[in-house]
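Missing here is one protein chain; the remaining ones are kept as they sit in the complex.
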Amino acid sequence: MPMVQVTMLAGRTVEQKRKLAQRITDALVEEAGAKREAIVVAINEVSRESYATGGVLMADK
Amino acid sequence: MPMVQVTMLAGRTVEQKRKLAQRITDALVEEAGAKREAIVVAINEVSRESYATGGVLMADK
Amino acid sequence: MPMVQVTMLAGRTVEQKRKLAQRITDALVEEAGAKREAIVVAINEVSRESYATGGVLMADK
Amino acid sequence: MPMVQVTMLAGRTVEQKRKLAQRITDALVEEAGAKREAIVVAINEVSRESYATGGVLMADK
Amino acid sequence: MPMVQVTMLAGRTVEQKRKLAQRITDALVEEAGAKREAIVVAINEVSRESYATGGVLMADK
Partner (left out) sequence: MPMVQVTMLAGRTVEQKRKLAQRITDALVEEAGAKREAIVVAINEVSRESYATGGVLMADK
């Protein structure tokens, strides 16, 4: 029963999230032998003011 | 100082969250010997468009 | 399909983890209306060298 | 710079993890427009004594 | 490529988050030898109704 948490900037469409969840789930089923119905994918969206790379907020780039 | 993170669909009432936090904390104190005042519980709510099981968004079920 | 992640110091017995998982799951079923078979609980154990409160490693207390 | 955390039972081979990381990364690039080199995937393996579904440890099933 | 997730009550200003991300990143570069451009910091803000310590929601204190 794998759990997948994706943390990314907010702003993806529902269609993008739908495809992401499908493909990540497919990968777990086909590559790791997980049972499809037992896989959970949560997408955790963060704002540009709450996400930094290299020490700099995305809002400042 | 255990940290507990609960990821679930948005939509629970404050009273439901209150009870959840109480009971999870009680379980850690009584079963694992944790100090009550040191336990943190965070409830991370996700939307139906950001949560999938079996590769299908909750919004599509 | 709630996901629960518990981060705590290593060292609990299997029996303690068994009880913790049961009671956390019961709380989600009874207080938040979650379906029992859909609840996942993962216990993430960390060593005393990898866990700090108040800025001080547990290994140094 | 998306971060992906996969929590699953220990026991996958390196080849399985390699494929998982590739395919999850591909999905983020192709479906969500993420930059490949900015994607991080961490696989967090838990033991059967630290993972429960339906309130029952995997070790007890 | 270290990933840092900070879970805290909502309400910090952008300037506070900017400083936090800078200093956490500096610490990883200077103390752990991480490459600056590879460090991701995500700040996950939770409401007072979704955060409890000692089993009591912040909203009830």
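Labels A, B, C, D and E are assigned to the chains in the order they are written; within every chain, residues are numbered from 1.
The working rule: contacts are C-beta pairs under 8 Å (C-beta built on N, C-alpha and C of every residue); 3 or more make two chains touch, one makes a residue touch a chain.
Model, not experiment: these values are computed from the prediction.
Peer 1: Just to confirm, in the complete assembly, which displayed chains does the hidden chain contact?
Peer 2: Over the full assembly, the chain not pictured touches B, C, D, E.
Peer 1: Can you list, in ascending order, the subunit E residues touching the missing chain?
Peer 2: So the residues of subunit E touching the missing chain come out as 1-8, 12, 16, 19-20, 23-24, 26-28, 31-34, 38, 51, 53.
Peer 1: Residue by residue, what part of subunit C touches the chain that was omitted?
Peer 2: Looking at subunit C, the ones touching the missing chain are residues 7, 44, 46, 49-57, 59-60.
Peer 1: Residue-wise, where is subunit B in contact with the chain that is not depicted?
Peer 2: So the residues of subunit B touching the missing chain come out as 1, 3, 5, 40, 42.
Keep in mind that, in the parts below, only the chains that are shown with their structure count from here on.
Peer 1: Please give the intersection of the contact partners of subunit A with those of subunit D.
Peer 2: Touching subunit A as well as subunit D, we find C, E.
Peer 1: Which chains, if any, touch subunit D and subunit E both?
Peer 2: A
Peer 1: In how few steps can one go from subunit B to subunit D if every step must land on a touching chain?
Peer 2: Minimal hop count between subunit B and subunit D: 2.
Peer 1: Once subunit C is fitted to subunit E on CA atoms, what angle does the rotation have, in steps of 5 degrees?
Peer 2: It is a rotation of 180 degrees, to the nearest 5.
Peer 1: With chain centres defined as C-alpha means, what is the inter-centre distance between subunit A and subunit B in Å?
Peer 2: Centre-to-centre distance between subunit A and subunit B: 19 Å.
Peer 1: For subunit D, which residues are shared contacts with two or more other chains?
Peer 2: Answer for subunit D, listing residues that touch two or more other chains: 1, 3, 5, 7, 51, 53.
Peer 1: Based on which chains are in contact, what kind of graph results: line, ring, star, complete or other?
Peer 2: Graph shape here is other: it fits none of the named patterns.
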